[in-house]
Structures are given as C-alpha cells and as structure tokens.
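Written out below as structure tokens is the structure these notes cover.
Just one protein chain is left out here, and the rest sit where they should.
The chains carry the letters A and B, assigned in the order they are written, with residues numbered from 1 in each.
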Amino acid sequence: MNEWALLLAAAIASGTPVALAGLGLLLNERAGVLNLGAEGLMLMAAVTGFAVAFHTGSDVAAFAAGAAAGAAAAAVFGAMVIWLNTNQYATGLALSLFGAGFSAFVGVGLVGKKLADRSLHEVPVLGELPFVGPMLFQQHPMAYVALAMTAAIVWFLYRTRSGLVLRSIGESPESAHALGYRVRLIRLAAVVAGGALCGLAGAFLSVVYAPMWVEGLVAGRGWIALALTTFATWRPVRVLFGAYLFGGVTMLQFHLQGQGVQIASQLLAMLPYLSTILVLVLISRNANWLRVNMPASLGRAFHPGQ
Amino acid sequence: MTLRSKRTLIQVAALSLVSATLALSGCGKKEEAKPAAAPAAAKPEPIKAAWIYVGPVGDAGWSFAHDLGRKAVEAKFGDAVKTTFVEKVPEGADAERVIRDLAQQGNKIIFATSFGYMDAMLKVAGEFPDVKFEHATGYKDAPNMRIYDASFYQDTYMAGVIAAAMSKSNTLGFVGSFPIPEVLRNINAFTLGAQSVNPKIKTKVVWVNTWFDPPKESEAAQSLINQGADVLLQNTDSTAVLQTAEKNGKYAFGWDSDMSAFGPKAHLASAIVDWGPYYIKAMEDLKGGTWKTDRTVWGVKEGLNDLIKINDVVPEAAKKKVGEIKAGMKDGSFEVFTGPIVDNAGKERLAKDQKADQAWRDKIDFYVKGVEGKVPSGK
Partner (left out) sequence: MSLHLERRSQPSVVMTWASPFMALFLTTVLAGTLFALLGKDPMRGLSMFFVEPLANLRLIGEVLLKATPLVLCALGLAVCYRSNVWNIGAEGQFLLGAICASGAALWLAGLGLPGVTGGSAGTGPGAEAAIRGLYAPVVLLAGVLGGMAWAGLTAWLKDRYNANEILVSLMLVYVAQQLLNYLVFGPWKDPQGFNFPQTPSFDGTMLLPSLLGGTRLHAGSVLALLAVVGFAIFLFRSWQGFQLQVGGLAPAAARFAGFSERRALWAALLISGAMAGLAGAMEAAGPLQRLTPHVSTGYGFTAIIVAFVGRLHPAGILVGGLLLSMVLIGGELAQSRMGLPNALTGVFQGLLLFLLLACDTLVTHRVRWKPRSPSSSQVATAAESPS
C-alpha cells in the first residue's frame, strides 16, 4: 500500500516542473501567443538559478533569479513577435535553439559543482498520516507552489476583470483594441509572466530536482509542457492533471521495470506518451466543446490600426 | 505569379547571392591542410593527436574521463605533442566527416571514444594509411586501426561485495542507460560480487534509455528506492543517482569519477576509469614505431579501472575482501566470471570452476540469477 503512496508522491514531484511550465505557457496562449521556446527559457533559467544557488546558498534567491531569467528571455521573444510581428513559431524555435546554446555556454564553469545538502521535506503532523501523508505532505514546497499557482490562475482568468481582458485578447485582439485596451502591452505582460513561470520550473529542475547543472538538463520537458497545454484544452486545472498523469506514468513504467515485468523496457518507456495521446483522444471527442476552448487568435499576429 | 511569391523569390535570390559571394570569396583562400612547419631549429615538430567525444567534456562522466586522459598525455609529453578534441560528435553519419577532417588536418593518431563511431572510423582509416586510428569499445579493426576497452565489470564486482555488506533489505538497485553488452556485464558482475557475500541478494534494474538525463536518473533511482532497494549502482553519467540516495538515506556508488563529495553519507565507493595510462602507452607506441593492430582490454591490473574512496562505514571484513580481490585482479589470478554461473531463467552459462575468457565476456546477453526481469533485447 505504501508503495502506491510513494508512486503517487513521485508522480507529483515529477509533474511539478512540467506543470509550472505548462501554466506559464497557458498564460501565453490565453493571450494568443504560442511560445515554442519554452525549452530554451527553462534551460536559461536552470543555469541562472543554479549559479545563484551555488554562489549565495539561497534557494529562494535561486528561484527568483530563474524566474527573472525566464521573464527576461520571454520579454525579448515577446518584443519580437508582438512588435516586430515575426512569425511566432519560428521565433519560438529560435529561442529554443539559442537558449540551449547560451545556457550550455555560460554554464560551463558550473558543471560538476555541488549545492549544499538538502533534507527531505515533510509537513508536520499531516506528513504522518497513512497513505495521504507520504503522498501529499512530503513534497518539496515547490509542489505546493504549483498547486497554489493553478488556483491563482483559475481565479485570475475566470474571476477577475484583468483575466477577462486577457482572454478576450486571446479570442479577438481586434475587438479588444477597439475597446481601447492596450493589446500589445497586455500580451507582453502575459508572455513575461508565462516566461517567469517557465523560469521557475527550470530553476526547480536544476536547484532541487536534479540537482545539478549540465547542458541539456531540461531534456525535452519544455516540449512536453507545450504539448500539455493543448492536451489540457487550455484550462489550468487540466494542465496540472496532465502533468501529474505524465509524471505518474513515467514513474509507473520504472516501477514495472523494477518489478521484473517481462516487457521490453523500450516499450514500457513509450507508455507516458501513449497514455497522454489516449487521454487526449478521450477528452477531445466532442468537437464543439473543444473549439470553444482554444483561443481563437492563437499564433496569429496582431496589427493595431494603421 | 502572386505578389507574395514574387517577393519571396526575390528574397530567396538575395539570400543565395549572399551565400554565393561568401562561397566564392572562400574558394580563393584554401585552408592549409598541414600546420606550418616549425622553423628549422632544435625543436622537432609536435605530433598531433586528436580525440572525439560523444558527450560534452564537462559531463563529469564518460567523456570527462576520456578528456582527463587526454590531459594526462599533454602533461606527460609537453611540447612534443599537440592535442585537439571535438565534443558532442553525433554517432551517425556526421562522425565520418569529423574524423576525416581531423585526419586531413595532420593529426597522426585519432581516438574515437564511443562504439557508434566504428564504421565511420573504419572508412576513414582506409583512406589515410599513415594515420593511426584507435576505437574504444568496438570490434572492427584494420592495419592502421585498433581497439581498446576497459573492464568496468571488475569495479562493479568489488562494488557488489561492499553493497552486500551494507544492504539491509538484500535488494540492490541498478540504473541502466542502454542494454549494451558492457552494461549487462556490469549488472551481472555487481550481482555476483554481492552474492559472493550474501547469496540471497536480488538486483532490480531500471532502464532510462538515455546516457544522460539527470532528472530522469533521479526518478529511476527514486523508483528503485521505493521498491525496496537500499544500495544503488548506475552506469549513467551523472551524480543524480548518488544524490537521490543521499536524500533518501540510502547508499550508492560513484561512477566514472570520484563522486564522494556529492553524497558524503550515501557514497560507499567510486568505480572509476583512468584512461591516462592507456593514452600515454598509445602515444609511446606511435612515437617509438611499435604501434600495431590489436585489441587491448585493460582493467584493474594495468591501473585503468579501480574502486576508490571506500567509505569508512563499510565493515572491515568487506574492505579486506575487496583488497584481496583487487590483489587477485592485479596479479591476474582472480576472474570475476568464474563458474558455476546460472542465468535468471535457470540455464547454466558457465560450468563449475570454469573461468570465462574474453569471448564469453563479450557475448553476455543474459541476466544472472538474482537479477529481476528480462534483458530488453527482444529475446
């Protein structure tokens, strides 16, 4: 029984960075901007966060630095696609490429460096509860941050005026502009905020989850996060769910391997991806319902009046 | 023609013009294939040697270890040698180009440090009979190409002895990258070493299907720990497994280099490789004209492999046993794979008291008894 609790706990831990990045991308996409550069953002934030953690010993400073790095890089991306109207897909890919090279480049001196030791986290009292204790209350604080972020974004998007404005910009920037909203600035704000979240995810990977810096640390999690926003049909709670599902099946296939299941490990390794597709198919079957959720202006450039 | 496509066509033409201009200006200057000859003075021309690595030099693992070997060559020979390296060379079709370019640039000996470079190196070797080619962990050779390899399994056997002494759950864990022969050898040696102390030892294996993805290695390690393993070994390249063990209060080993700093309480020992002695020998062969094609497999005896930095918490009996085994390896009397060896499906693979030879070791495609699961090779 305890093994299942541990498995679920590992699923949550594994899903946390992907969830954070996914939430950031969701903010971007709700404003109508598709950021294919998530991987590059996460890498730059990871190297920055690790450097700060190494030199200052403070995790909080590291997370802040990572978020700042992500926000800064996203701002450059945002300026290009929003003001220069460059192609969003290509610019995002350029960011991914640049981020990978840049982070590898500046991080050369950090490889093989070690951060201060950490102990396991546990919430007092609640952590002792059977099953639920190990599963939910022995997580790193960042897992709770992810949960809180999800709630905050749901509240922001659906319960505040600013969230409404953001969503309307994602649906029809022209109408929002006609109403006098400064579409481009708001979009930039969404891109920067999203970048900060991706940065947080990247810093979490290098400072807590791995914890180390080497080039390519993120190893495709940015792309998974991107895929998850479409999987989640752009709803925050589903991003969280998708991330946990993905992390969970990853840990499950490791578990199965360890149990000596007689299936080739490569086939087991396919499970997280196949299960994501399967769940997406199940969710997407109702076409009308799906169309209502995707921001209508996603990926298209916006030109304010001449 | 539409306006848009006309515009694009013009743009494309512009881009072509730029590239063509650059190319034409390039045709004028041909890069020198040989380095400029040293002025006719006392110093002889340095011998050029090159290495290609599959990963980044800073990965603190496999490629890092090879690069340390290269630096050892520089330290030993000083100005008599000039070394170059290219990192992150993909093991596919690109490798041939890189190796050929290095040969054309005047390198007299080239080391390819990963299996996947084999065919590429063989092809280039055919075109440059004056250059010596050395391939790590392969099996094809030529008059000017030879093979070298290490014996990590000796390290893992000794690690197994220590693991059995420290394990309370009698379950060991192994984080594997890819099920290539060397890794299977390592897993089997680890288990056999442990079983020589405690026959009840079981090993669980998890494959991450990558050489390098620290977060994933952490997850695999966590999964093994969750399933009851309390001593871990790996053959992936990062410190993630050790750090995860440290976090959970379990034990693990360092791999490829001394990783004791990354898990002071968890670190039991580090299974290392020191390529320096081999690379120095290869350079001396070249310089002395004694270079010949063969397959060199070195291990503990030649100082290539070792198990170092054994933690003080390891009981004296285990340390003593490891010392004896090491001495046996050094004088050649101890063979890790000595019969009887039975695989985990019950079939006998090596008869009682029979010692495995190189061919038997090369052909390992099974798990020994005590390792759980099936080798992921479709058999």
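Just so it is clear, a contact is a pair of C-beta atoms (placed from the backbone, for glycine too) under 8 Å apart; a residue touches a chain by one contact, two chains touch by 3 or more.
These figures come from a predicted structure and were not determined experimentally.
Residue A:F231 is the one among A:F156, A:F231 or A:Y244 that touches the chain missing from this view.
Remark: the residues of chain A touching the chain excluded from display are 40, 80, 83-87, 89-91, 93-102, 104-105, 108, 178-182, 215, 220, 223, 226-228, 230-231, 264, 266-267, 269-270, 273-274, 276-277, 280-281, 284-287, 290, 303-306.
For chain B, the residues touching the absent chain in the complete assembly are 1-5, 7-12, 14-16, 18-19, 22-23, 25-27, 29-31, 50, 56, 84-94, 96-98, 100-102, 105, 115-116, 119, 122-123, 125-127, 139, 142, 178-181, 184, 209, 362-365, 376-379.
Note that in this section only the chains that are shown with their structure count from here on.
The mean-CA centres of chain A and chain B are about 34 angstrom from one another, to the nearest whole unit. Against chain A, the residues of chain B that register as touching in their complex are 56, 58-60, 64, 173, 179, 204-207, 209-210, 212-216, 218-220, 222-224, 226-227, 229, 238-240, 243, 246-248, 261-262, 264, 372-374, 376-378. Remark: chain A residues 3, 6-7, 10, 13-14, 17, 104, 108, 111-112, 114, 117-120, 205, 209-212, 214-217, 219, 221, 250-251, 254-255, 257-262, 264-266, 269 touch chain B in the complex.
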